[in-house]
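Just dropping this structure here.
For this view, one protein chain was removed and the others were kept in their places.
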Amino acid sequence: MLTTAKPLFAAGTPLAARIALALAAIALTGVSAPAWSETHQFQMTIEEGEKEIAPGFSAKVWAYNGQVPGPLIRVEEGDTVEVELTNMTTLAHTIHWHGTYQTGTWRNDGVPDVTQQAVQPGDSFTYKFVADKPGSLWYHCHVNVPEHVGLRGMWGPMIVDPKEPVAIENEVTKEAILMFSGWNEDVAQTFGKGGHPTEKLSYFSINGQSFPNTQPLRVKEGDVLRLRLYATGIETAFHLHGHDMLVTHKDGLPLDSPFWADVVDINQGERYDVIVRMDNPGRWIAHDHIEHHVSNNGKVPGGAVMIVEYDSIEDDDWYVWKDKSYDPNFYYTQSLAEGSGLFNHKGFEVRKIENDKSSDRGRSRGRSQSN
Amino acid sequence: MLTTAKPLFAAGTPLAARIALALAAIALTGVSAPAWSETHQFQMTIEEGEKEIAPGFSAKVWAYNGQVPGPLIRVEEGDTVEVELTNMTTLAHTIHWHGTYQTGTWRNDGVPDVTQQAVQPGDSFTYKFVADKPGSLWYHCHVNVPEHVGLRGMWGPMIVDPKEPVAIENEVTKEAILMFSGWNEDVAQTFGKGGHPTEKLSYFSINGQSFPNTQPLRVKEGDVLRLRLYATGIETAFHLHGHDMLVTHKDGLPLDSPFWADVVDINQGERYDVIVRMDNPGRWIAHDHIEHHVSNNGKVPGGAVMIVEYDSIEDDDWYVWKDKSYDPNFYYTQSLAEGSGLFNHKGFEVRKIENDKSSDRGRSRGRSQSN
Partner (left out) sequence: MLTTAKPLFAAGTPLAARIALALAAIALTGVSAPAWSETHQFQMTIEEGEKEIAPGFSAKVWAYNGQVPGPLIRVEEGDTVEVELTNMTTLAHTIHWHGTYQTGTWRNDGVPDVTQQAVQPGDSFTYKFVADKPGSLWYHCHVNVPEHVGLRGMWGPMIVDPKEPVAIENEVTKEAILMFSGWNEDVAQTFGKGGHPTEKLSYFSINGQSFPNTQPLRVKEGDVLRLRLYATGIETAFHLHGHDMLVTHKDGLPLDSPFWADVVDINQGERYDVIVRMDNPGRWIAHDHIEHHVSNNGKVPGGAVMIVEYDSIEDDDWYVWKDKSYDPNFYYTQSLAEGSGLFNHKGFEVRKIENDKSSDRGRSRGRSQSN
């Protein structure tokens, strides 16, 4: 039977009853953390920096913990999360925890002038909430979203492991996080510009990098691969060659009726989890199928493109990534194998820009403690 | 069991049989109104006007009954609807009843040069049809759609209550209609301009208003809220904070497999109904997650943004809508509690522009009579 924390529908139950049950279940969700949960205390900064997105193109960013994407936060459903945020930039920011219910803690939702006043330059703010929704969540700034989220890299993944995963989740042997976003060359170098509705994006990226700056996703035959797909700053139509994807989760929660796809359409803010049995050795490109998203300012190949490499396939002389320098944690695959915590990744670090709000506190690995 | 007028699938029936049944059921749909149905006679105008969309930005519109959105039409499945339309503008128009099958009445479908000749300035045309499809439908002009629907506010909601709703519909305690559209400042003041495929929209709205001109949706703990989401003139990725939405209906009909979402992707013309248990008191922003849709010509905050306010939460001094003037019918919530009829709303009225086709007949409340 279905075993999500927020039960959906029991198989075989008539539709009307299933829905009634599902809604009733929401009412049972409690606010307080149960006895077996943990409390995680993390420190996060926002830092001004610059990041190379594609060969010859860099953008100024506001970087959570000095990196784009921001650090991976991974906890278990029911855990308490406490994040002390310090704004080391010259403009105001917040963190919105997208997907989290914030049950009983709405003032931690991160929306300026609605749930809190924005965190001013040099100031700190502590968010505290129970991770009461499982699945593929994310966090991002909620100040001036068209620029801060759309163009400045202010986003990162938060994974909340469900107490009772659906069976297929337990079969997964390898995980990867893919966050899709875009960039505007015209305003890339000027903080406080961009995000205008008539602007056009010129670069498109996965985890902040445009092809060929992206990375291979290396697999072996027999892997059961879970991709957590995030449309953070652009709509994407993700296409994986050579395999169908079973779409199992939307916005963190399991679908009652999973479906097969070779292209997954994801609009901004949505997340889809897909599970793929890696049973077809080869070199397989995977990319946004929106045609304007696969070039670097009009130069092909480029954009939101990556390659899935089976370990049994040898490189050809003409293979575009024959001499590629490999970062095995580019999709947070290594971090995702390590359980709960906050995970920075050196490969995502940006070049710091000093300002009078910068301090020497830098980034620090979060501390977890038992409750 | 499922009890829509056009039966979908009986739970537990094998897929193939369900589909066969579903298609067979279509053939049973009759054209004539059954004995217990009503006939509704409504009068509608199209009037030239101007409407403030955002602070400092107004657009010229063609307004059904002098308002944007157009009046709410609410009838029961099987009722006969008769609308006498009078075109008081200086260009030709029609009404297309989006979603209605128009079984046996295709000449009432409102498509110029295909089902009828367009209604010329000063002329009238009477549409008559049976409301044979239930759910969240809408109406809009079908002449020069890129301008008339895309930029001039020629759309309004039509709700047809199903004879046999699914169970969860009966639990709903509060309803709201949200229609998403966009505006182009460059051509806003010139009738007959705009709608070009290379144009870019600069304002984005819910029910014709951009934040902060939108309104709060006020709820109390325990409400079961049904949102009827319409992508009338823009694609939208609707995100509600603090709650998951159960997506129950698409394009008016119940889904066999409802799903949870925190972002609902809706392309132009589509409608999704979502049901939300209001169990998490707070102030929760709700907005289009397409980043370019949350500013007013580049100025933030703005765009397709609203706030859900629980009545138990007191305003903070810094709350952006602390002194907001409240219109309780902005989402047609009050009208939706009143049963069948045609409902104008004073809050949606536009400033009239006189022309030689204007008359003194003005807008009139529709009359309903028993069949």
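Note that the chains are named A and B in the order they appear, and that numbering of residues resets to 1 at the start of each chain.
Just so it is clear, contacts are C-beta pairs under 8 Å (C-beta built on N, C-alpha and C of every residue); 3 or more make two chains touch, one makes a residue touch a chain.
Remember, it's a predicted structure, so these values are computed and weren't measured experimentally.
Engineer: One chain is left out of this view; which of B:Lys128, B:Arg218 or B:Lys250 touches it in the full complex?
Structural biologist: Only one listed residue reaches the unshown chain, and that is B:Lys250.
Engineer: Any idea which of A:Asp244, A:Asp311, A:Glu338 or A:Glu354 touches the chain not displayed?
Structural biologist: The single option touching the absent chain is A:Asp244.
Engineer: If the hidden chain were put back, which residues of chain B would touch it?
Structural biologist: On the side of chain B, residues 6, 8, 12-20, 22-23, 26-27, 29, 96, 98-99, 101-104, 106-107, 109, 111, 113-115, 117, 133, 142, 144-147, 149-150, 195-199, 233, 235, 250-253, 255-257, 265-270 touch the unshown chain.
Engineer: Which parts of chain A are in contact with the chain that was left out?
Structural biologist: Residues of chain A in touch with the missing chain: 1-2, 11-12, 166-168, 171, 200-204, 224, 235, 237, 239, 241-244, 246, 248, 254, 256-263, 265, 275, 277, 279-285, 289-295, 297-298, 300-301, 307, 313, 318-320.
The rule is short, and it goes like this: only the chains that are shown with their structure count from here on.
Engineer: For chain A and chain B, let me know how many angstrom lie between their CA-based centres, rounded off.
Structural biologist: Inter-chain centre distance comes to 33 Å.
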